[in-house]
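Quick one: this structure, given as structure tokens, is what I'll be asking you about.
This view holds just a subset of the chains, kept in their places.
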Amino acid sequence: ANNFFLLAGPCAIEGEEMALRIAEKVVKLTDELKIPYVFKGSFKKANRSRIDSFTGIGDEKALKILQKVSTTFDVPTVTDIHEVEDAAKAAAYVDVLQIPAFLVRQTDLVVAAAQTGKVVNLKKGQFMSPESMQHAVKKVTDSGNDKAWITDRGTMFGYQDMIVDFRGVPTMKQYAPVVLDVTHSLQQPNQSSGVTGGRPEMIETLCRAGIATGVNGLFMETHFDPANAKSDGANMLDLSLLEGLLTRLVRLRETVINL
Amino acid sequence: ANNFFLLAGPCAIEGEEMALRIAEKVVKLTDELKIPYVFKGSFKKANRSRIDSFTGIGDEKALKILQKVSTTFDVPTVTDIHEVEDAAKAAAYVDVLQIPAFLVRQTDLVVAAAQTGKVVNLKKGQFMSPESMQHAVKKVTDSGNDKAWITDRGTMFGYQDMIVDFRGVPTMKQYAPVVLDVTHSLQQPNQSSGVTGGRPEMIETLCRAGIATGVNGLFMETHFDPANAKSDGANMLDLSLLEGLLTRLVRLRETVINL
């Protein structure tokens, strides 16, 4: 009952087979470790740096795969939305609507998500302070929805680096449950290639700091073959490393909640 | 022919009278000073920190006021768009479609703007490097539109401050004409009130640095009564100061282009 929860899955839904394969593996691990699990997958990627980046397999097709994951494994799912009309569309298939960091100041989008009655997972903008997230949460509650989460995905630190401010964890827990998006927090944006880099060797370091400072949940992108994933490969966790990582984090969490 | 151009006007279109009043004053000044002028006004404000911030007077109503400014004074106009469907809607009334800084990574929105054939003014994200703006410009040109501009509105510098990196001016001029948005660059975001602050006493300093480093245009929000403007009052230029400022900048520009 006191464990952290986990949002995990591939960056983008590339197809049914890969989604089910990842979900099956993570469901098995999280069942064993008693970690509440939410399957994560983007049904489209609207904010790539480059126009030739992968943007998805088709909205309906991807959303139906998310639904199939949910019914197959009896787990809730989360996906990110980018436009007002995405809110109702995605809400027909998933349990948690996620507002991307770049879009968390778009009032119309946040309100549309809130009005579906689904959980609204608000990503903290890279340019926002922890304190300023209270205003985003208030847009959800003022819309009659008290199920907001806040996810920290790092803060801009110079042009080509992100940093996580762990003072934000207790600060933002005053407003809503707090999730740490470990893999995006390790991005290295604005690379000259137009493709974001990453530092996956630091995933466990950030996870441990997050658990120790009291996050309610962790978010991570994972893939059985990160090098060949169609987006964000540079900072995903290799699925084969997930069991060891989660096992250690559950033990850490158990100590932390009893301090 | 070699002067800088100016995008100026109120933050939001609050009504016809105030729009015409501001436009009349700026048109007169820019005619005298031979500054090509584009009237600026937001037809809605979708990205306020707080849900109770002013968001507009109605889309059609505001767009029609922009059109009336254009026909009354024979000046082009610019407004910012926030969703794909805004592109065609606004393009029916204005000459330049502006992509807000938070949204400049949204491929669908940039492409929709580009496809109208209008000038697309891309605001550099506060979290983006000057170099990374080449990818945003490429989304416009790959859509068959070669009329992209880049507007710098400052870069995140800690949670509560913005800074302008003037190395970005020659860098971004490699990709498109560069505009400096002076008033937004002086914002002080993430204030505890949820209302962004500003440093209007620094407007001329930034303008001078921009002209000296070769910007093609300047962008500034101005109002005859900044303290009572419905949004962004903290960093607008008082309209009464515009004549002196522009007069000095035109003289500076004349020297700079002849160096």
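In this document, chain identifiers A and B correspond to the written order of the chains, with residue numbering beginning at 1 in each.
Heads up, the rule we're going with is that contacts are C-beta pairs under 8 Å (C-beta built on N, C-alpha and C of every residue); 3 or more make two chains touch, one makes a residue touch a chain.
Remember, predicted model here, so these are calculated numbers, not experimental data.
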Identical protein chains in the complete assembly, only 2 of which are shown: 4
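Just so it is clear, only the chains that are shown with their structure count from here on.
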Distance from the mean Cα position of chain B to that of chain A, given in whole angstrom: 33
Chain A - residues contacting chain B, complex: 46-51, 55, 82-84, 102-103, 105-108, 111, 125-129, 131-132, 134-135, 138-139, 142, 155-156, 159-160, 189-190, 192, 194
